[in-house]
Structure formats: structure tokens, C-alpha cells
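Excerpt of the complex: some chains, original placement.
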Amino acid sequence: MFPKNTWYVAATSEELTDKPLGRKICNEPMVFFRNENEQVAALEDFCPHRGAPLSLGRICAGKLVCGYHGLEMGCDGKTVAMPGQRVRGFPPIRSFPVRELYGFIWVWPGDPLAADEKLIAQPIWHDKPQWAYAGGMFHIACDYRLMIDNLMDLTHETYVHADSIGQKEIDEAPCKTSVEGDHVATARFMNGIQAPPFWKMALRGSELADHVLVDRWQICRFSPPSQVMIEVGVAHAGQGGYDAPDESKVYGVVVDYLTPETDTSMWYFWGMARKFKPNDAAMTDAIRNGQHKIFSEDLEMLEQQQRNLLRHPNRKLLMLNIDAGGVQARKVIDRLIAQEQDVANTLA
Amino acid sequence: MFPKNTWYVAATSEELTDKPLGRKICNEPMVFFRNENEQVAALEDFCPHRGAPLSLGRICAGKLVCGYHGLEMGCDGKTVAMPGQRVRGFPPIRSFPVRELYGFIWVWPGDPLAADEKLIAQPIWHDKPQWAYAGGMFHIACDYRLMIDNLMDLTHETYVHADSIGQKEIDEAPCKTSVEGDHVATARFMNGIQAPPFWKMALRGSELADHVLVDRWQICRFSPPSQVMIEVGVAHAGQGGYDAPDESKVYGVVVDYLTPETDTSMWYFWGMARKFKPNDAAMTDAIRNGQHKIFSEDLEMLEQQQRNLLRHPNRKLLMLNIDAGGVQARKVIDRLIAQEQDVANTLA
């Protein structure tokens, strides 16, 4: 249950080195590789000769060479050579539109003719020296929509992340969800509270007092098909909170690109972009390590929740106001899937 | 294939500490926890909010708190609180009748109205200072009825446990099976034999001569749904055997509570109650360790037997006289299942 005429993050740029990378996305086994100009190609992971996975092969002069019998594959899925064979009659394999932008490899699993690079949103921190970014990736055995629910409702921080970023004020402050077209936002504001340890550290790092009360915010922004950008920060209390001038606040964005692997598993690209001390490499590492630990705590819960739901496929869940972000995001996703279906039916 | 309107051992009392315990019983994922009065509750392991397993949560002031978003569950399956929410409209989840008796947690997976505490049989050793008890638990990937067969026919000791309690006299002595109502007993008497090492140790421990010939007995008693108590002991030969006066015999009970997890897996609660040297803690440990080792030897055989039977579902097995105990016990079980079905049909 995912849209296919859309861009998903398939990998980070650093993952694509001098070897092919096999990864299943939206139920399609794909192989990614760079050609001689370092441009990325995405093909189905199936050699047309004998069905070997091309991802077990190697890259030679920008061609993907099958590791079994040496068939050479071009970026467009056409065989370009094979030792001792004329390859003109070889059936091409499927290629997928792919782009490398903003540090990620983006793939379009649906109709290639509909692929439009302009639909890939530029992240706010891209190409801005005042920002730093670091992140990582997890494989999680759950429907990507359970992770959207998770990210659009941060009250779980109080329980799942009780020892790190959770604080009682989170589930005491009401949240508000709003929808604009295909975009959903759930905002929570906690005013006049003690900053939790992470934000104390950030205040000190920005040469701001860390022992005073702060206004804290969390604004979870969903955009289709499955990305959630969470604006997070604190300002010295009474300076305007989220709208306070830059001199009295520290803030960043928790970055979540979710990519379906199958109907019940996903690739989770997570990270944090921050607008303080961008050149402090030790802080960058510390934040990434902290995030890795925190997001790991969600894994077991999500995977076990998935198993419970598979056992009870027809059981109705509750939709509380804290769930509104996830509920609205799913409505957007359902609408996009229905639109794709309508187009498919019209063409059929 | 198991009765559901009956009590099964779900856990030992010691297993239920200050954390919830998740365990599947008769195909039902359940969560067990203690309330503020240390009383045990059993609920289905499914948070009504978003389907997370409640067993991943924690216990706060006798309430089970979901580890995902903090929903608080009472012992009866009704939500009692959730941060920022009115919970009156929340659908209750299923609760199961549960009792803590004789060192075990007992659960009734069937119709709660039929649950009757008096049906839990009091073990012979309970509350008697002359007796000592120790045991353990295994998970086994086999139908619990294969374990009943195993326990009701101890000739397997000669082969599976050749290096420990087995002795040639066991399969040379004929056994006799009798049925009384829902209870089945298979008895074997071996008179005038050498005591095996375990019973020599027990004789010495009771200050009885250990080098003389003994009369040995094994009486396997099945009671529904799936418990097997095996009376075992030796008496100095010619003193009356099983009926000899206490001064010339040593004896105990091998305790087996079998609980179906699924149709092809089970929880095996095993132990030994003995009526000699009850205060010798070192002997208690030694017996438990020995039993652990001996019962481990049955595991692979039973699991592989199960796999073989699944491969040949229609193949007829032999029913020899040594199998009579298991055969009769299965008849009792089949009758109880049929009775439940009759009641269900009448109500439908």
C-alpha cells in the first residue's frame, strides 16, 4: 500500500561506491551503480541471461558486469556486450528513473514517463554553511505507515525514550494538527519549561544561557509520499518561542525519509540538520550517535506492533487527537494511491 | 487440539516480577502482571490504542502502562487512564481468569463464566514440611500430546536416558494401564533389582541401606487437561514395595504441567517433589540440575518426531501396550474437546 509514481530515497550518496548496490524498494529488487561519469543508474536486479542478481557483479568502465558470465549492462537496461556473443537481440531489463540530489539517491518505482525531478523537495539545510547534517539508516520489519504514525505523534517520546529526550511536559501539552493540500503538520508548544539535556548542550554551544526557562517546540511536517521533517528547538522563554529572533534560540530539523521495502518492511533514512555550531565535528558525531540510540529504541516496538496487527488484521484501532497527524497523513497517501489507480484504470 | 475451558499453568510464581510477562497460551498472546496487591492479572497482549504489545510496557502502581504512548490498563482489560485523553469510550480488551496457587500462575483460556478455582488440584507436596520441590520450564516445538505419550510410557528412559536414569529392567517389566473417569494411570513395578544411582543416593540420604536389592515403582498419573504426576520410589525388597512402611522406602513425584502454546508447540513446566531430606538445599539443586539434563535429552527427539509427523499427517502409528497410557489420555482429551464443542453448538 504505497504510491509508486513518486520519488523515494533509495540510498545515501556515500552508500554508492565502486560496487553495485542491491536493494529492494516497493517490492522491486533493484541494483544501483555509478557509470563512468559517476551518474547513478537503477535497474532491476536480474540478469537477462540466466537470472543471476546483477548486484553480485562488478562495475567496469561504468558498465555493470554480471558476476556469473560477464554480460555487460548499460544504464538503460540494455545489454551492451557479452564475451563471444552478439547482444543485439537481448531483451532489455527494466530501468528506473533515478536522481542524485542533496546527498541522497532518489528512485521512482512507477511510470518512468511521469518522473519529474522538480518533485524532489530541496531540504532547508542544503547548501547553507550555517547548517550541519548527519544521519544513518535502519531496516525495520514494519509497514512504513506505522513509522509515519510514530513520527507524527511525539507523545511516544515520554514512554519509549523516557531516558533520553522524553519529558513529562510532552504528553501534557496538547498538540494541534493542520492540513494544507497534501501536507500535514502536527505542532506542540511547551512554554516556560526546563530545557532537556540535549537542548542545554545546544544552548551552551551557541553561547546562550542554559539555566533559564525555555519555550520548546516540535512541529512534525509530513509530505508525500513518506517524509517527515520535524522542526525542533528552544528559545529563551518569553522571546517569541518559535518566532523568537535567532539570537535567543537554537533549532534544527529531525529528518525522516521512509522508503517501503515490502508491504511490511521499510528502509528508514534518519538524520538531524541543526543550525548551531555547524563546524563542530565532534558535536555532529555525538548527535548522530544519540539519534542512533534513540531510534533503535523504536525498532522493537514497531516490529512487534506490526506482528500484532498482522495477527489481528480486522481489528479496529483507536484514533485519538494525538493520532491526528498520522490519520491525516494516511488520508493523503490513500488519496494518492487511489489517483494512481484511477489513471491505471483509464489507461486500461 | 486442546480443551480451552480448563486451567493451564501459565508461569511459575517467580517468573512474575515487577515487569509484565508476555506468553502465548492456546494460541492466544497474553500478558501477565501483578497489581498493587500482588494479585495477578492476565490480558490479551494488544494495546487497544495502536496495537502495540502491552508486554513491552511497564507496571506503575499496579497498572499496566503501554510502552508506546502510556495508555494505562487495569486488571479487567479496561483502560483506566491515558495522558491527555478521556478513556471512557475506549473498548476493553479481553481478560482471562487467572489464579496464583501452589507456586504457579494458572490461566483459563476459555469461557470466563465457567472458570472455577476448585478445579485446580492441590499438589500432594503443597504446604507439607516433609516435602521439597524444585523445577524449571522448557519451550518445546511439539504438540503437547506427544509429551503426554512420552511421560505415560517410561520405557523410553532405557533408550533416551540410557546414561542416567534408564535401566534395562524398565522395558523388561510389563506395565499396566487403568482408567478411572478422566484419570489414567500406567504403573510399572520392578521387584528385587539393584537401585540405580539416583535412588541409592536417596536411600543413603534417608539413612537407609543402599547396597541391598529394592523394589522400584513408577506410576504415571494423567489428569486433564495435560498434567502428569509420576510417583516414583524404591523400598527395600520384600517390605511391601509401594505399600511398604515409610521407614523402609524413599519416594517422590515427578511433576509435569504441560501447556499448549500453539497446535505444535508447548510450555513444559517440570519438577520433582520428594519426601526425603527436604531441607537439603544442595540435594534440591542437584536434583533440579539432573532433571534439567535428562529432560533436555527428550527435546530433540520430540521436536524431530513432531516434524516427521507433520510430513506424514495421515500415516497410522502403532499402539502397543506400552502406549496404552498415552492412548487413554488422548481419549480423555478428545472427549473434553467434544464436550466443549457440544456446548458451543447448543449455544449457537
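Just so it is clear, A and B label the chains in written order, and each chain counts residues from 1 on its own.
The working rule: a residue touches a chain if its C-beta (ideal position, glycine included) is under 8 Å from a C-beta of that chain, and two chains touch if they have at least 3 such contacts.
In this text the structure is predicted, and so the values were computed from the model without any measurement.
Novice: With 2 chains shown in place, count up the copies in the whole assembly for me.
Specialist: Copies present in the complete complex number 3.
FYI, only the chains that are shown with their structure count from here on.
Novice: Provide the C-alpha centroid distance between chain A and chain B, rounded to the nearest whole angstrom.
Specialist: Whole-Å distance between the two chain centres: 49.
Novice: Taking the complex as given, what residues does chain A use to touch chain B?
Specialist: 149, 153, 155-156, 158-160, 171-172, 174, 300-301, 304-305, 308-309, 311-312, 315, 317-318, 320-323
Novice: Of all residues in chain B, which touch chain A in the complex?
Specialist: 29, 45-46, 48-53, 56-57, 65-70, 82-85, 90-91
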